[in-house]
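Removed from the display is one protein chain of the complex; every other protein chain stays in position.
Right after this comes subunit A.
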Amino acid sequence: MATAVENPAVQVAGRFGAYGGRYVPETLMAALEELEAAYAVAQDDPAFHAELDGLLHHYCGRPTPLYFAKRMSEQLGGAKIYLKREDLLHTGAHKINNALGQGLLARRMGKQRIIAETGAGQHGVATATVCALLGLECVIYMGEEDMRRQELNVYRMRLLGADVRGVASGSATLKDAINEAMRDWVTNVRTTYYVLGSALGAHPYPTMVRNFHRVISIEARKQFLEEVGRLPDAVVACVGGGSNAIGAFYEFIPDASVKLVGVEAGGRGTALGEHAARFQKTGGGLPGVLQGTYSYVLQNDYGQVATTHSVSAGLDYASVGPEHAMLHDSGRAEYVSCSDEEALKATVALSRTEGIVPALESAHAVAEGMRMAARMGKDQILMINLSGRGDKDMGIMARELNLQGATKDSTIAGGL
């Protein structure tokens, strides 16, 4: 399977170069075909877009601002840094763009029962929110390790009426929550809609989820042209499954002058199991099949999927969306990694220079953005997609950054 070869007898869709496709138990195929057909109809229906756009504006708060981070830019002394403020959306992260789109689609399809998986809890919160809004039953699968790390979001989901189910298998993180959600879906496929939370899984999910997040780069591109007068030189985003990144990159892909940089979780080391950096040369990431799609997968020599580590639950995933695999191989986007420690330092830096506390996921993009900006010229412009806000991570930040006493001492800011 160096290159995917389709069965010439039957048609297949949803490829990103060699990546993507559909590798699922047969029981799910009818549901994927039904979803693909329903999505195609919705995509061509102005009424669907009108309702989605209306809710994105009035309920979620779009368009999100493009904010010039003046103090941070000045302190670094390089490129002008702009933040695309997805953290200001309702529920606190970009995830609502997709959850709302898929929720409306589920309702059109007549599905009353919604399931979803969540890592950091942001997709779970977004899905539970949309289910409350649309009056749908909601079950969320979450790794027990992530439930511990993201306790506040567990409370939020329960408050919103969701049934949050802990998953203890494997590493008890996002990968295991997806397995459990897929088991539920296989069992209840006739009545249940699976709101997949990132641009991964079997076709049509990677395309559909990307399209629901395209709004990020559609807005950003317009905002740069209207407010700044030109396109940025670089766009930086964190990459777990890769939904915020593909949303932030997509409309800039044809603009060759815009460098696209994805930032993976470097965790606490380069050994397998210590990070979630699928694209780094020494990290153990190779093309493979996990959870319905052909993409890069962290695995051992025998094809067993590796456990992962990141301080950020939302980046703690062994595979990555297939469109990123294509962008990586073609060289159109560059993928780097940043460590837990660098992400924590960037969290402090952004908090203290701009008064904005980023989610630990987004802090990975901030760390790389700071590194890049410092090397770039003052006449250059860089956009960081600030995918979510840090409220949910306050427990981890308190512990990792020792915020118990007076913290005026800025030495923890390190990089600045």
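Basically, a contact is a pair of C-beta atoms (placed from the backbone, for glycine too) under 8 Å apart; a residue touches a chain by one contact, two chains touch by 3 or more; residues count from 1.
Methods note: contacts and distances are computed from a predicted model.
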Looking only at "Small ribosomal subunit protein bS6", "Cytochrome c oxidase subunit 2", "FAD-binding protein" or "Tryptophan synthase alpha chain", the name UniProt gives the absent chain is "Tryptophan synthase alpha chain"
Which residue of A:43, A:169 or A:330 touches the chain not shown here
A:169
Which of these touches the unseen chain: A:44, A:226 or A:301?
A:301
Given A:109, A:152 or A:186, the residue that touches the chain left out of view is A:186
Tell me which stretches of subunit A touch the chain missing from the display.
1-2, 4-12, 21-31, 169-170, 175-176, 178-179, 182-183, 186-190, 286-292, 294, 297, 299, 301-305
